[in-house]
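Worksheet: the structure to be examined is printed underneath.
For this depiction, one protein chain was excluded, whereas all remaining protein chains were kept in their positions.
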Amino acid sequence: MSDTAVAVQHDERHAHDDHHHGPQGILKYLWSTDHKVIAMQYLFTGMFMAVIGGFMAYVFRMQLAFPGISVPGFGQVSPGEYNALVTNHGTIMIFWVAMPVLIAAFGNYLIPLMIGADDMVFPKINRLSFQIFLLSALILLASLFVQGGGFGGAWTAYPPLSAVGEYNQTELGSSLWLIAVALEFVAFLLGGINFITTLMNARAPGMKAYDIPLVAWMIVIASILFMLSVGPLIAGAVMLLFDQTLGTGFYDPARGGDPILWQHLFWFFGHPEVYVVLLPAIGITIDIIATFSRKKVFGYKMMLYTAVATGVLSFFVWAHHQFVAGIDPRMANVFTVTTLLISVPIAELLFVIIATLYGGSIRLTTPMLWALAFMAEFLLGGVTGIFLGASGADIYFHDTYFVLAHFHYTFFPIAIIGSFAAFTYWFPKMFGKMMDERLGKIHFWGTVIPFNFIFIPLFVLGMGGQHRRIYNYQHFPELASAEMYNLREMATYALLVMLAFQLVFFFNCIKSWMNGKAAGRNPWQSNTLEWTTESPPPHGNWPVDEMPNVYRGPYEYAHPDREEDYWPQNEPS
Amino acid sequence: MIDIIQGSTYAGDIDNLILFMGVVVGFWFFAAEIMFFWLIWKYRAKDGQKSRYLTGRERHVKRWITWPHGLVLVCDIFIVWASILVWMDVKQTLPEADHTIRITGQQWAWTFQHPGADNELDTADDIFTVGELHIEVDKNYHFKLESRDVVHSFSVPIFRIKQDAVPGRSITGWFNATVMGEYDIQCAEICGIGHGVMAARISIEDANQHAAWVAANSVSTTP
Partner (left out) sequence: MKPIATTRSATGVPTGRLAVWWLLASEVVIFGGLLGSYLMMRLGHPEWADAAMHTNTWLGATNTFVLLTSSFTAVLAHQAAEKGDGKKAAGLLVLTIGGALTFLAIKSFEWYTEISHGYTITANNFWSFYYTAAGLHALHVIAGAIIMGFIAWDAFRGKELQRVELIGIYWHFVDVVWIFLFPLLYIAK
């Protein structure tokens, strides 16, 4: 035991020295083990991939609104290219934007700071996670340029289409796509271990489990959910890779294999995955709403338990993606029940967030606008899921644009609105400068309003029977009416407007980073520990002799015993 | 709104289910959004006014969560019950067939095997077509759905029916058309580069027209 005490002193003294001895110069940005640098690496990679994924959406939406057009910046879109665009748009947005930004970037940045630690518990594995992630991104991008082109079998990659080169005609691209996804999984498994063990063990003295900010909890619960659900898909992906490259027949009915086996393995992960990204977005939203309503979260423990309940239940709903896939029809009834049941804890989460607004003193800053928009938009996404979880209705809606609009009304709030909320909220801490509020609000409205004009038309098209992943509806008289083309055009124009407004965001980032007002330590007057140190925090986060101790929960706003309407966690009573 | 006709005996049931869900879900959606926006407006920051300190144990506020929570669960139960009824009718029961057809999906076309004049499938007088399905109105049809290569999905929007075609399996479904005319058949599962051209048409004919079509196309074995 005395060994440990000596080790602690030794380590602390060295950690102090280390403030001056981390990697220097350009190496600092490429080889650092500092969680904040790694967070930035994930953030910038995710943002870059978002531009790529967004460009893909631009191209295929132009093709859909103006079939046969030579799309500016791309050219004419062939059917094969169309399939590759929609496939990789989906794959990139989920695995290379939503997960790295919401979980890896903000998890890495916030968790050590919020628990009063100087870094993650495994900094070198942290660095390795990013390197594997970066490799996965490069392989994915490479897959788009090899002979045959990028994989075009949808992000769901159902075999036999995905397994057999003659069927998909993108043999090399298909395998590279699959390897990229598998590597991304490995990167997040490694990263998850870091987040979970750091939260469990490296907390500041005095920080009990219920003193941890909800966003940190949510990211960790999401990591656990990911780790426990991705395994079967990794197994399935190995089998698919062998079918593709070695000629095995795991999914080949002619050899006793089963295409539907892949579907089960995929969706067993695929469904929990949506909660893997939802929970962090909810964590970000509630932390921001608490800060800008000046209110304690209404039901911290309730949120925690319902988040866990949602995670557990999410393992039992997967086959609602397979209602008409050829599974035993009796099973569909079971999955209808479980799927509709999962709406209950999610509704609870949303109700608690809404209740937190009650009695508040609400400041509509840019981050708050984003957080509120998450709620307003996600509500529509959530309720439209009911139509799809009910098997009777799904017979009609399956594979229509109704599904697509539903998941964009959930994923867009999660991945885009949630990311902007987090980014605008923690920008002052990360870069030491305030963002321009006016530009922020212009960007906000210029994103959220057009978003609705993209996807409401798509709901309507879906209700009209428009099916998915079709590059040109000319062959379907019922889908080739003027009315339907008008809706497609409206959606595309709205997308162009929304993309244009993103320039405001980039301009704001650069302008604020160069010229923004100095942020100080705690510009939002928030309670959590990241706001007690400098902006940006130094290597080691706090001076060694100023590591915080914790005396209360993270949301003690407007406490009756206080003059100030906030009470930082590290202030002694 | 886009109007799409109800072309089968169960299309109306599915539409009614969707409408029912729309009403229930719509109520909750608007209630939540209105409450949400009202709270933002009512509790906007005002000079000198501090926010309230609520721990989450206050009963008068908690009631606003637990009651809706319970009501959501009750609504879910109704929706589940209504949905299971529709599902069982379309996917779990097979009314007795007047005619049976075989539908085969492949990259990239639908081929249809109609029973010939003998009304028996897999006999010498069967009628094979590519891209067009001919049926008689107001008759129960069983379809045997198969695939030659990858997963496809047989979809007829006016019927509201959809069923994946999985290679290695023959999946049986049913429909009974209630309107006449020519309508879209889609492939509703991405099946490769030609997924977008894998269209077909269903031609729903009255008894005379259909009999005439069968007679003209069926190769009779009896002299």
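For reference, chains read A and B in written order, and residue numbers begin at 1 within each chain.
Throughout what follows, contacts are C-beta pairs under 8 Å (C-beta built on N, C-alpha and C of every residue); 3 or more make two chains touch, one makes a residue touch a chain.
Note that this is a predicted model, so its numbers are computed, not measured.
Colleague: For the full complex, can you list every visible chain touched by the one that's not shown?
Modeller: A
Colleague: For the chain left off this view, which of A:Phe95, A:Phe250 or A:Phe298 is in contact with it?
Modeller: Looking across A:Phe95, A:Phe250 or A:Phe298, the contact with the absent chain belongs to A:Phe250.
Colleague: Thinking of the whole complex, not just what is shown, which of A:Leu233, A:Met368, A:Met435 or A:Ala519 touches the missing chain?
Modeller: Missing-chain contact among the listed residues: A:Leu233.
Colleague: Among A:Ala50, A:Val86 or A:Ala117, which one is in touch with the chain left out?
Modeller: Here the residue in touch with the unshown chain is A:Ala117.
Colleague: Check each of A:Phe242, A:Phe453 or A:Tyr485 against the chain that is not shown and name the one that touches it.
Modeller: A:Phe242
Colleague: Using the touch rule from the top, list residues of chain A that touch the missing partner.
Modeller: 4, 7-8, 11-12, 14-15, 17-18, 112, 117-123, 189, 192-193, 196-198, 200-203, 207, 227-236, 238-239, 242, 246-250, 255-258, 261, 265, 268, 540, 544, 547
The definition used in the following text is that only the chains that are shown with their structure count from here on.
Colleague: What does chain B use to touch chain A in their complex?
Modeller: Touch residues, chain B against chain A: 1-2, 4, 13-14, 17-18, 21-22, 25-26, 28-29, 32-33, 35-37, 39-40, 43-46, 49-56, 61-62, 64-65, 68-69, 72-73, 76, 79-80, 82-88, 90-92, 107, 149-151, 153, 155, 157-158, 160-164, 166-169, 171, 183-184, 186-197, 199.
Colleague: Chain B touches which residues of chain A in the complex?
Modeller: Contacts found on chain A: 79-80, 82-83, 152-154, 158-161, 164, 167-169, 253-254, 258-260, 293-302, 324-326, 329-330, 332-333, 336-337, 340-341, 343-344, 347-348, 350-352, 354-355, 357-364, 372, 375-376, 379-380, 383-384, 386-387, 390-393, 395-396, 398-400, 460-461, 463-465, 467-472, 475-479, 483-484, 557-560, 565.
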